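Here the complex is missing one protein chain, while the rest keep their positions.
Right, chain A next:
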Amino acid sequence: MSDVVLETRGLVKHFKTRAGAVRAVDGVDLQLRRGETLGVVGESGCGKSTLAKLLVGLEKPSGGEIRVRGDNMARLRGSSLRRARRNIQMVMQDPYTSLNPRMTVGDIIGEPYDIHPDAVPQHGKQRAVQELLDLVGLNPDHINRYPHQFSGGQRQRIGIARALALRPEIIVCDEPVSALDVSIQAQVINLLEGLQRRLGLSYVFIAHDLSVVRHISDRVAVMYLGKIVEYGNQVAIYDQPTHPYTQALLSAVPVPDPRLRGRRDHIMLSGDVPSPADPPSGCRFRTRCWKAQPGCAEHEPLLQIRERSPHPSACHFAEIRDVMRRF
């Protein structure tokens, strides 16, 4: 398919520790198409932030491959690697620590041009930075201000402007709104959606907030302990989930409507997520799963379309359960 801008195949990242290898990302296959938003959801420790770092080249994969527009990133060298990296940029979670407090906003947004001098637009760096500020809804005259002179939401706009500087096709957003207040979140989400329409961007949108992911995503991947357990468009994931973990996750999200109290399907999971240094054998979710059978400990379920799951689901007993239904 020619409209796939980013693809991973069997992507793996293991971190060596004294306690053994932490299998943060353990065989992830993803495809991102032009102009779409792929949401990645999961709880802490599921490997979603490591996945983000792998995609932008901040971590080196232990196995598998990342293809940007068909080019295997691991095979590229020199100027072709730099050009490929330019095409995939990142917006970080914490707008307070991801901006250098000693640099002006102009220097922060313009820094990508220092690293990629051949990407500086014709009319010069200063103008380019001011246009970027304007694009993300900040005052271009504030180019010489420092990060502390901006609010959290404005800082996240600075982070977005920095990610846009090299005119990438792909932006990886790692929890871009989770540090922001509710009334500010909507401003940043609307900005990201507007930029996508205007510039034809593709987003990988990583978040723990399932409501935000539903709002912004075309397709969604649900991660658990380093693996994708369910993958589909937002209707498939939210209205027809087939993996027990997705179902439990959705049923646990509070919905701001008190009339649904006691009228929703509540699946209470017992216990905590096991350590990724020592994941359960077979299906990794089986230790918390109410459907688990002895076979689940032996045979690892593959992420695939199944008899009762019209979209890929990594469960031997995948079956649609509409947990959003109101009773």
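The rule is short, and it goes like this: contacts are C-beta pairs under 8 Å (C-beta built on N, C-alpha and C of every residue); 3 or more make two chains touch, one makes a residue touch a chain; residues count from 1.
The rule we apply is simple: contacts and distances are computed from a predicted model.
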*From "Short-chain dehydrogenase", "2-aminoethylphosphonate transport system permease protein", "Cytochrome c oxidase subunit 1" or "ABC transporter ATP-binding protein", the hidden chain's UniProt protein name*: "ABC transporter ATP-binding protein"
*Which of these touches the unseen chain: A:M73, A:A248 or A:C283?*
A:A248
*Among A:S62, A:N87 or A:Q187, which residue is in touch with the absent chain?*
A:Q187
*asked:* Among A:V56, A:L210, A:C289 or A:A314, which one touches the chain that has been omitted from the display?
replied: A:L210
_Need a quick check: the contact residues on chain A for the chain that isn't drawn._
43-44, 151, 153, 181-187, 189-190, 208-212, 214-216, 234, 238, 248-261, 266, 268-269, 272-273, 324
